[in-house]
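The other protein chains are all here in position, but one chain of the complex has been omitted.
Let's turn to chain A:
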Amino acid sequence: MRKRFRRTREFIDRHPRAASLSVGVIVLAFLWATPASWQTSTLRLAVPIALAAIGGIFAEKSGVINIGIEGLLIVSAFSSIIAVYWLGDGGATMGVSNLWWGLLVGILVSVLFALIFAIVCIEFKADQIIAGLAIWLISLGLAPFASRIVFGNPNTANITRFGNVTVPGLSEIPIVGYLLFDTEPQVYLMLAGTLAGWYLLSRTSFGRWIVASGENPKALDTAGVDVRKVRYAAVLLSGVFAGLGGAGFALGTLGTFAGGGDTAINGRGFIAIATYLLANYHPVGAVLGSFLFAGLNSLQTALQSAGYAIPHELVRTIPHMSVIVVLVLVGRTRLPDAAGDHYESGED
């Protein structure tokens, strides 16, 4: 048994690209095998996980572990719904649909929370895990509370969701067409966000700085780049991505915000963290991973409606379980060396 693990590890060590590619192919094949309605639902359910994961990658790559990403999803989902409600459901403001304004508000609120988190972690050198948990717990309490003030109920009113946007021509392509080019705005945003995240991280100088800031901040500092600024930028970016994910999910998929229990977000931020760890911080891998977990989620829904009552609690453990299994089998997830550490310039 141990020998087999080792052989798997050795293969992955030697051919990391081939290994990740094959995992990607397996995930896509798995989705391929599911009926069309699942596929669309999978893509929608993947939105908050994928975008939150990309946000988390930016923060953690820069050395700030943002475990509060769940909280960012909650506040952005809630505030986007309430913004649309206040502006007028189904209406438009200054010629732009209120849904888009809601999306903007969701992102801004998420960025605001990310900023608080960043200040606490970078300026006041708080423990990142504790600060992140605080962000989550505050959001978990704040959103239902605000909803109760506005609606007298932890659940918000319903709003009219985003409708499908069809790209003429491209949507005629079999399978890919209806999946990717005849879908809701948040799915487009997820795909665009993935590409943007990947590009930013791997092709721009800013991306290099983020990696250096998380691996060896002193090297970055001596190279004349302000580590604090890079980390602020990365954490705020995680706020942008998480906000996009939370608000997009609320406005496009849910149409409401349920504040009871774990709220409508229901641990998706934590699944996002598991997802990017699984993907070893690769944005595209994280998105594929989110397809896998969202797919399992829609599978569970389908099974339940078919009469097989698999408890959703059990299904929700799958991402976390699979992270453990993958870590045991592969052990390729490598935390940035300086993740979780404070950095102070001029320290010897």
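What we mean here is this: a contact is a pair of C-beta atoms (placed from the backbone, for glycine too) under 8 Å apart; a residue touches a chain by one contact, two chains touch by 3 or more; residues count from 1.
Basically, contacts and distances are computed from a predicted model.
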item	value
Complex member absent from the view - protein name from UniProt, among "Halocyanin HcpB", "Cytochrome c oxidase subunit 1", "Aspartyl/glutamyl-tRNA(Asn/Gln) amidotransferase subunit C" or "Monosaccharide-transporting ATPase"	"Monosaccharide-transporting ATPase"
Contacting the left-out chain in the complete assembly, out of A:148, A:203 or A:312	A:203
Contacting the left-out chain in the complete assembly, out of A:195, A:219 or A:314	A:219
Positions on chain A contacted by the hidden chain, ascending	6, 9, 203-205, 208-209, 211-212, 215-216, 218-225, 334, 337, 346
